[in-house]
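Let me give you the structure first, and then I'll get to my questions.
Some chains omitted; the rest stay in position.
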């Protein structure tokens, strides 16, 4: 009798456990779904952040054109990333992920594949971030239709292929390259393409002018809307919590908390670094440099955010903030490449710096990889290999892409249109109808 | 001895199971609470999106008035939706939900009813969305105090009653009408009211002018701030992830992932559809049309987002984006109804389109309802019944409402005030003090 009771009790206990085994599994999946949803939409709103920063830091006569480019790179990017980009990045070759490229999962159609849908949604916003970085560097002079062509290629091909090497199971991933949320995968790819785009396109009219004594005078074109630019920076910072935080990919990960702290402190330190650097160099606390300093801190901490301490994140961000001011000056005054919003300084220079920082301060649980934690030079070496490989890939492919567009479509608007402003010449509408605006060339 | 041990072990095992039975239940509830919270606040920020789109696409002299209307329709709407709207929409008649109206749960007071609080919070932001759609169509000429009266009635009566038919357990819900997140419930209700409001109010001064040869010339009043309008579009898109995503109502639903993908792709395709349509029709890639294209894609996918494939969502969005451009032209040039921001084209036309699309591509798990999936015409028929019923209800009630307001309070500001701008005439304050602005009538 007692045995029977025991057996019955046990049956229910066992059934209960089985039931909760399944339910608990479902809950974890649901939690990660919500976590990636929150992360993805935060990264999505970074599109607004980029649009506002770029608009605010350029001239009023090109404002409509800039926000149109920013809207369109997301829209075209989403479609092509669904069609082929995802397949190149996360597809496989045969049964294994390819070393250099994925070749499956194109035009993914089935309705009932929640984990594909969840992962695609989280990844498409990263692809769009890489693509949109470039628009700032090419602002105020690129043809709208050429920009549409460019953006399809970066989202369909350039970004996914180097992304495959690192996040898709390719050769850099095999080497142990560490880039938690994309200092290299996303930001330096966008930054390289931005630099090449600005280079192939050439400077805006009046930017570098030969003076009678043979020297070249460098003119600054101040932005037309600082509050909008600042709102853009804060929206980017806000979205970056999703960018870095949700890159745990797992809603159950306690690393989320650390990532939030390091992201916050690095961004704060980057802002302060750029503030004081600009204050010393230019004798004023410069607004656009400070804003770029915040972004510099964020880009710098993107690779190492999960594997460094709060104190290290302050140092990494601070150096990023100092670097960005020096890089803006160097690219503008020495290289004489006209990048109107400093996109290559923020995303390329600090993207590289953040990737290097992993090799210096990295301290993964259970195994120290950073130089300062006794990890030696091996991780640092791997980081440099990744930086160089992704740089070479992106530099070459985007150089070829922009050169072909230039040769076939022209790439740049004609000088008359550029002087008139792209809002009128490209879209036949002013951004600020009714406002008295000086033509400030 | 062993039996005793077994019994003790079993006791703890059983107790553990019981404990976790309760806890696991609590966790699912908590997860859905957080999910609906995230969804609701995302829908809340759409209020800012609407405010900016409408402000950006109208003239500077009415900017304060527009943002005031947008703030107030949420505030008045929230109070009346708490007082009576919720009761009409989700209340019951006796023990059952009424066929046509709910009649309980008014002025709901008790503190300890988390599921009511959760559901009310999620629903109030939808009610406010329907209400605020109208403000754009009535922009630049409606009396502020009349707008306040209107907004109380739509949030208290018009929206909740047709909403009850579909989401509150009423007759359309019994028929099997499918509107996942509200193409009809929310957007077409707002769109019908917008169209009727613009119709009863009449066009802005100078919009349709008889030329000496007896023809009517249609004037365009360009918006005054494209970057703000674009920010508004991106905030709406951002918020739409909550609008569509959290309409699963269940944080455990794997459908969340699919909804995110279809929402993204439809919005992208809608933008592209409107871009090329405007490019072909007007020989320029038009900014305000492209922005409306993004919204068109979003409205179109709102009803079918959970029951269509990614590929179908691209087609649905693309058609929505083409439709919105044609609808704006038709309503403006042929019907000669002056809807300054295209609210009726976006929310009514695409709301109808999205509801129809369910009957074409709908493919609910386990039973195909769409025409293209072998579901025949039955679902399509039900969708049309719902569209017509809600259209007739909203058209008639809002026509009566606006007519009574017009007869008693005047509805429209006088021509001198309209020319001066509503910021000065209604609120005695300019929106942009200090800026030199041309009076652009």
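Each chain gets a letter, A and B, in the order it is written, and its residues are counted from 1.
Basically, a residue touches a chain if its C-beta (ideal position, glycine included) is under 8 Å from a C-beta of that chain, and two chains touch if they have at least 3 such contacts.
Note that the coordinates shown come from a computational prediction; the quantities given were computed from them, not determined experimentally.
Participant: With 2 identical chains placed here, what is the total number of copies in the full complex of this structure file?
Facilitator: Taking the 2 displayed chains as part of the assembly, the whole thing totals 3 copies.
In the analysis below, only the chains that are shown with their structure count from here on.
Participant: Which subunit B residues qualify as touching subunit A in the complex?
Facilitator: My answer: residues 3, 6-7, 10, 13-14, 17-18, 20-21, 24, 27-28, 31, 34-35, 38, 42, 59-61, 222-227, 230-231, 233-235, 237-238, 241-242, 245, 251-258, 260-261, 264-265, 267-269, 271-272, 275, 282, 284-288, 290-291, 294, 308-311, 314, 363, 365, 435-438, 440.
Participant: Note which residues of subunit A are touching subunit B in the complex, please.
Facilitator: 2-3, 6, 9-10, 12-13, 16-17, 20, 23-24, 26-27, 29-31, 33-34, 37-38, 40-41, 44-45, 47-48, 51-52, 55, 63-64, 66-68, 70-72, 74-76, 78-79, 82, 107-112, 114-118, 120-121, 124, 144-145, 225, 228, 231, 423, 426-436
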